[in-house]
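Note that one protein chain of the assembly has been removed; the remaining protein chains are unaltered in position.
Then we have chain A:
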Amino acid sequence: MTNTAVEICNLTKVFDGKEVLRGCNLTVQSGTIYGLLGANGAGKTTMFKLITGLLSPTAGNIKVQGKTLSIDKKDFLRKMGILIETPVFYDHLSARENLEIHLSYMEHSFGKIEQVLEMVGLGDTGKQPVSKFSLGMKQRLAIGRAISHSPQILILDEPINGLDPMGIRQIRNLFLSLAKDGMTLLISSHILSEIEHIADVVGVLTNGNVVQEVALSEIKKQYPNGLEEYFFQIMSGGAGA
C-alpha cells in the first residue's frame, strides 16, 4: 500500500505546438489536502484533466495510488471524484435523480444519497429540478456528486465558485472532515485565503511547471503575511522559483 495518492513525473502536454505543461513533477500524499495555485492559463485545469484521463500526456507519466494511469483502463475513475470546469447536470431531473444516474454509472449503491445531499446543504430540495437551482446550489450539487461514490481521491477545480460565505464555510468544513477520514483532495483555487484555510501542501504552477511544493506550515513560518505573500513572491520569480 503506497502513501502516495498521485505522482506525476516529467509530465508534458503540448496543444497545437504550444507547451502548456513541461516536465511537470507533482506528488500528493494520501489523506492530505493539496492546493494547486497558479495564474489564469497556468495549466491547472490541463493538469487536472491529465490526472483524470480526460487528456493524454504528450510525455511523462501519472501514477494514481502507485499504478500508472492508462486511458484504456478506466477503473481508476471509480477511485476519483471529479469537479472540473462548469458542472453539468441533467437539468430536468432533481438533485437526487442526478446523483442516482452518477451512482449507476459508478456502479455504486444509492444508500448514501440523502446523507450526501445533507452534507452539501441540499437536503431540502426534494423534487425541484436542477434547472431551478442557483449557481451556488449547482456547485454544491457538483461537490456532492464528486463525493457521492466515496472516492479515495477528490480532484476539484475551483470548487467554491459561486458559493456564498455560508456555503464556503460549510464546504470548507466538509473538505476538512473528508481529509480527516482519509480522503485525498487536490484542489485548485484563485482564492488564496481558501487554500490557506484548508491545504496541507501547496504547489505553485507557473510557466508550465510546478516550481515549488511546500507544506503550508512552512510557508506560514517563513511568510508572516501568509500564502498571498508567498504566492506573489513566487510569481515575481522569488522564493526559489
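General observations
The rule is simple: contacts are C-beta pairs under 8 Å (C-beta built on N, C-alpha and C of every residue); 3 or more make two chains touch, one makes a residue touch a chain; residues count from 1.
The criterion applied here is as follows: contacts and distances are computed from a predicted model.
Here one chain is missing from view; checked against "Cell division topological specificity factor MinE", "Hisp2", "Class E sortase" or "ABC-2 family transporter", UniProt names that protein "ABC-2 family transporter". Touch with the chain that is not drawn comes from one residue among A:Ile101, A:Leu135, A:Met166 or A:Ala215, which is A:Ile101. Screening A:Leu54, A:Leu176, A:Val214 or A:Met235 against the full complex identifies A:Leu54 as the residue touching the chain left out. Taking the complete complex into account, residues 49, 52-56, 74-78, 80, 82, 84-88, 90-93, 97, 100-101, 104-107 of chain A touch the chain not shown.
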